[in-house]
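Here the complex is missing one protein chain, while the rest keep their positions.
Right after this comes subunit A.
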Amino acid sequence: MDLKGMVLMEWLTQVILMAATAVAFVAGWVAASFAVAMYVFGAGVLVALAVCTPDWGFYNTAPKTFLEPVSSDEAQFNILDLFPSEAAKTAAEIRVSGGEVPTRYNGSSGKRRKR
């Protein structure tokens, strides 16, 4: 079930059980028997269980999409891409002092350090 499906399922339980209570009351009043009311309500509970407990297709109309899984080599981040304004300022200082502007930061690479 996705999130919309969960909301739908909860709404359906309330509506089905409210309808079951109303129908059971009317049936018991008309038949002048409390046993009839209990049986009708029990049938309503079974209907609610059948509709709301299994993971039917109509509960999955907006499934949550996740990104493709990547390997740990590809999952490195480049700190120069994460902070471009700071990288530009440092690159300007390096050019003024006559050095070579790197495209990658060759220090820590963003992977978790192995202990």
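A few notes on this one:
The rule is short, and it goes like this: a residue touches a chain if its C-beta (ideal position, glycine included) is under 8 Å from a C-beta of that chain, and two chains touch if they have at least 3 such contacts; residues count from 1.
Please note the rule applied: contacts and distances are computed from a predicted model.
Considering only "Integrator complex subunit 11", "Nitrogen permease regulator 3", "Aspartate--tRNA ligase, cytoplasmic" or "Signal peptidase complex subunit 3", the record for the omitted chain gives "Signal peptidase complex subunit 3", by its UniProt protein name. Shown as candidates are A:18, A:62 or A:94; the residue that touches the absent chain is A:18.
In the complete complex, the residue from A:6, A:62, A:88 or A:101 that touches the missing chain is A:6. Although one chain is not drawn, the whole complex shows that of A:45, A:62, A:82 or A:101 it is A:45 that touches it.
Although one chain is not shown, part of subunit A still touches it, namely residues 1, 6, 9-10, 13-14, 17-18, 20-21, 24-25, 28-29, 31-34, 37, 41, 45, 48-49, 52-55.
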